[in-house]
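Below you'll find the structure I mean.
The other protein chains are all here in position, but one chain of the complex has been omitted.
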């Protein structure tokens, strides 16, 4: 069982690192900068989760995350021309990463004895916080706050995990169903342009505080 | 006693969440983004404090902070029109939140056995760090670094707590006087346009490093 989760974790790491490296490259970062942004995109969410759960972050016990990010950087350096045509492929990869990270985040929190509402937040954080740090580093407003059903897909997955657990499904089944929920939520949201309403606070709000 | 501090904590959470949600709405964040920014504004300072003090952040042991932020979001969605007219009310709320968070931050650090100079910093961090994360998320230079006596009011409150403790006042009295100090410092600073001097480093400084 842990091996299965680990394999998924590594695939997700690769996909997220690619996402960070590509956005860094669009901002003319050098190789080191791109590597760091890729690495932080991949492990940032899990690291914040582990700091909050007071356990040692996974990447400090296993160098595979560093290697994964290195391979992602190599990939982008070698195939930068063809990457643009692969946008759809990367979208799928990124969504797989999102699903896997959510499952890992919820599962780890539950294993540590936290209640479900904490685990759901930790799932969403594992999936989405890396992308927020990435966007802060490239000096953009985090994408997930404005445009897409992204973190909401993680939250939906977390709730489904909770329901599956409530009807006493095996943890393996819970994780499969959760992952599929996250994956499909995001794919369908993008395909049918489903998004959350925007707040209308007015221009004066900015002066309020 | 803990119940009294908890109640104050919840009022402060609501006020801070409103502040985050309003600024997010001015940037056209969706509901999810606004919720996250509101939540982080409310619990960000306390979370960094708790991570540094190596205790479990308060919001992970009690879902009231999530609920508070949800109510704040609902409030902004329902009453967005009238919010602009309420700027002064929110200024008062926000200042109450600042005072309460400072008291909670100083008190918690002292209870954990840290010296007073650490507790004063933790008080300021509890009050002001959430707003810094908020401003980073909406891609603005943090307001408190440039414009207002904000965090300085927390620091002043922390020093007053220290003085009250030094003359052996009851902890209840220390907390009341600290809260009032923070509240009045900020109100008076805004009313009389008191602000700290600005540094004049010159344009070449930006090339220095």
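The chains carry the letters A and B, assigned in the order they are written, with residues numbered from 1 in each.
Keep in mind that, in the parts below, contacts are C-beta pairs under 8 Å (C-beta built on N, C-alpha and C of every residue); 3 or more make two chains touch, one makes a residue touch a chain.
This structure is a prediction, so every number in the text was calculated from the model and none was measured.
Among A:8, A:21, A:42 or A:119, only A:21 touches the chain left out of the display.
Against the chain not displayed here, subunit B makes contact via residues 51-52, 54, 114, 117-118, 121, 132, 136, 139-142, 144-147, 151-152, 195-209.
The chain not displayed touches subunit A at residues 19, 21-34, 36-37, 47, 51, 54, 56-57, 60, 63, 66, 76-77, 80, 83-84, 87, 90-91, 94, 131, 136-139, 143.
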